[in-house]
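Below: the structure, in C-alpha cells.
Here the complex is missing one protein chain, while the rest keep their positions.
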Amino acid sequence: MHIPDGYLSPSTCAVLYAAAIAGWYSALKRLKRMLLSRVVPLISVFAAFSFVVMMFNLPLPGGTTGHALGVTISAIVLGPSGAVLAISIALAIQALFFGDGGISTLGANCFNMAIVASLVAYASYRLIAAGAAIGSKRRVAAAAIAGYLAVNAAALIAAIEFGIQPALFHDARGMPLYAPYPLGIAVPAMMIGHLTLAGAAEAAISAGLVAYLQAADPTLLRNTAGVLPATETASALMPAATTSLRRLWMAVALLMVLTPLGILAAGKAWGEWSPSELAMRQSAGQTASAAGDSVAPSAPPAGMQRLAKLWTAPFPAYAPSFVKSARFGYLLSAMFAVGILVLVSFAAQFWVQRRREVRHS
Amino acid sequence: MARAGFLTSTMLGFTRALARAMVSEQIARQAGLLQSLDPRVRVIGLFTMVLAVLLSRRIAVIVALFFVAVIIAILSRVGVGMLVKRVWLVVLGFTGVIAFPAIFLTPGDPVAAFAGGPLRITVQGVQTATLLIARVETAVTFTSLLVLCTPWTHVLKALRTFRLPQEAVMLLAMTHRYIFLLVETAGQMFESRQSRTVGLLKGAAGRRITARSAGVLLSKSIELSNEVYLAMQSRGFRGEIRILSDFHMRSWDYLGLAAFLAAGSLSAWVGR
Partner (left out) sequence: MAMPPMFELRDVYFEYDGIPALHGLSVQIAEGESVALLGANGSGKSTLLRILDALYFPSRGQVCFSGQPLTPEALHQEEFALSFRRRVALVFQNPDVQLFNPTVFDEVAFGPLQMQWSKEEVLSRVSATMELMGIAHLRDRPPYRLSGGEKKRVALASVIVLDPDVLLLDEPTSTLDPRSQSQVIDLIQDWKGSSKTVITATHQLEIVDDIASRVLVLEEGRVGATAAPAEILANYELLLRANLVHAHRHSHGTITHSHPHLHSHSKHEHEH
C-alpha cells in the first residue's frame, strides 16, 4: 500500500501532506498533555517495534504469506494519537532511510496508513470491545476485525487517491499524467488484495498479539480498555473541554454533508436548462471529464463518478466553468463522504457512551 | 521444500535490511559529488529534483532528468549496476505491471484493435503507461541517490536545521537507533525458534508462533522504552529537546544548491 513517488500529482501530494501535518500536529498536542519526557522514548521504541513487525512474514490460509502493518496493535496499546505518530515515524524511516515509499508521497502514505488506519482501528476496537473484560475473547475478535477494517480503510483511501488522478490531471488529449486508472478500476484492483491477503494478515497479527498480551502483559491492554477507573474519571472530568470541540466537529461534518445536498437541491429548483445549454456544457466539460465520460466498455463508470455528475449536473449555464467539471464533483463527493464518516463515528461514540452509562446506572 | 519457511524468509528480510544499511553507509563515506555537499543541500536539492520530475508533463524532459540523475550517480560513485539491480528493475517490475493494462484501458484514439475483440490499444494509453514508468523510475532514482549518499545521521542533522519540531527529529533518531536493536532481538528469537522447530509448520501454528514472537518483542520493547526513559532522565532530560547543530555552508554548497534549484525550476518550466 506504500505509494511510490510519481503516482500522485504534486497538488495531491501537497494536499495530503497538509492533511498529515494536521494529524501529526493534533496527535503531538494531545500527547503533550502526558509527560513529554516519557512520550519520546515510548513512541520511538514503539515505532521501531512496528517497523520490525512490518517485516514479519505471516503465513496465511492457502499457503501464502502476508505482511501486517502493525497499526492496530499500536492503536490498541498507545491510543490513536500515539499510533498516528509511531506509524508515521516508522513510515518516514522506511522512506528516508530504506527508500521504500516515496518522499513526495510520504504525506499521503502517512495519511492513509498512520492516520486513517489508526483512527479506524481504534474506533472499531473500542466499539466492539466496549465493556468486555481485559481477558475476554471479544477483545481478540475486536482486534481482528479492527485490523481488517483499518487496513481496508487505508487501502480504500489510497485507491481513491489513485482513482481521482486521471480525471483531475491529464493533458489536452486526455492522456492521464499520473496514476492512469479511474476509480472504477483503481478501487476494485486495490481492494481485491487488501480484502483478502493484507486484511487477513493484519487481522491475524492483531488478534494474536491481543491474545498474547492478555496472558503475558495485560496491563498494556488497559490503555484503551475503558475499564480503568483513571480513564473513566478522566473522561468524566473532560467533557467540558471536549464537548465544545465535538460540537464544532459535528457542525463541520453536517456542513460537509449538507453543502453537496444543498447544491443538488438548489440545482433542482433553479436548473431548467435548454438542450443547447446542455450541449454547451458537454463541450466545455469534455476534456475535463474525458476519462469519466468515456464509453470504453472495459471501464465501467464508478458509482462515485455518477455521484460526481449528480452534484455538478444541475448547475445553470452561467455558473463558472469549474463547478461543472468532474473535479468539482469529486471534491463535493469526497466532502460528502468525509462528512458521513465523521457523523457515523460520532453516532458510534454516542452509542458506546450510552451503553456504558446504562450499565453503570 | 515448496515453502522455505516463513521464519527463514522473515530472517532473510532482516539480513537484507541490515546489509542495505551497511552498503548505504559505505557509499555515503566515499568521496563523490553529492557527498561533498552539505547534507541540507543534498536533501533540498534532491527533493527539488523529485518535485521537478512530478511537475513535468513532457516525457522528453523527464527522460532528460533521468540522465541528469545517472550523471549525478556516476559522479557520486554509485555504481550503475547497483542502480539497475536495486532501483530500476524493481521499479520496472512493479510499475510495469501496474502500467501495462493502461495501454488498453485508457480511452482515446485507437492505434490498433485486436481482431473482433473489445481490446484496443490507444495512443493515450501507450503514452500514459510510458510516462508513468519514466516518471516513477526517475523520481525513485533521485530518492535513492539521497538515501544512498547520505548517512542517516546526516539526514537527521539536515532535518534539525529545517523548521521541524525538535520532538519529531528526536523521535526519528531514536526510532532508527532502536530498529537495529529490535531487528537483532527478533532475529535471535526466530533463530532459536527455528532450531527448535522440526518439520513444517502448518498455517495456524505458524501464525500463532509469529504472533507470539511479535508479542514477546512488544513486551521487550515496552520494557526497553521504560529503561531508556530512566537513562534519559538520569542524564538530565526533562522533556525539552536540546540538539547541537554545527553546519557551515561553504561557497561550494551554495553553488550546488543554486545548480539544483536552477535545474529543477528550468525542467519544471520547460516540461510544463
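Observations
All chains are identified by letter, namely A and B, in their written order; residue positions are counted from 1 within each chain.
The rule we apply is simple: a residue touches a chain if its C-beta (ideal position, glycine included) is under 8 Å from a C-beta of that chain, and two chains touch if they have at least 3 such contacts.
Keep in mind the model is a prediction, meaning the values are calculated, not measured.
Partner chains of the missing chain, restricted to those shown and counted over the full complex, are B. Touch with the chain omitted from the figure is made, among B:6, B:66, B:104 or B:152, by B:152. Interface with the hidden chain, as seen from chain B, comprises residues 151-153, 156, 173-174, 176-178, 180-181, 184, 219-220, 223-224, 227-228, 230-238, 242-244, 246.
In the analysis below, only the chains that are shown with their structure count from here on.
Between chain A and chain B, the centres computed from C-alpha atoms are 23 Å apart. Chain B contributes residues 2-3, 6-7, 9-10, 13-14, 17, 20-21, 24, 47, 50-51, 53-55, 57, 87, 91, 94-95, 99, 101-102, 104-109, 118-119, 123-125, 127-129, 131-132, 135-136, 138-140, 143-144, 146-148, 152, 155, 165, 167-168, 170-179, 181-183, 186, 201, 203, 206-208, 210-219, 221-222, 224-226, 228-229, 232-233, 237-241 to its touches with chain A in the complex.
Across the complex, chain B is touched by residues 4-7, 9-10, 13, 24, 28, 35-38, 40-49, 51-53, 55-61, 63, 65, 73, 77, 85, 89-90, 92-93, 95-99, 102-104, 166, 171, 173-181, 185, 204-205, 207-209, 211-213, 216-217, 220, 290-291, 294-299 of chain A.
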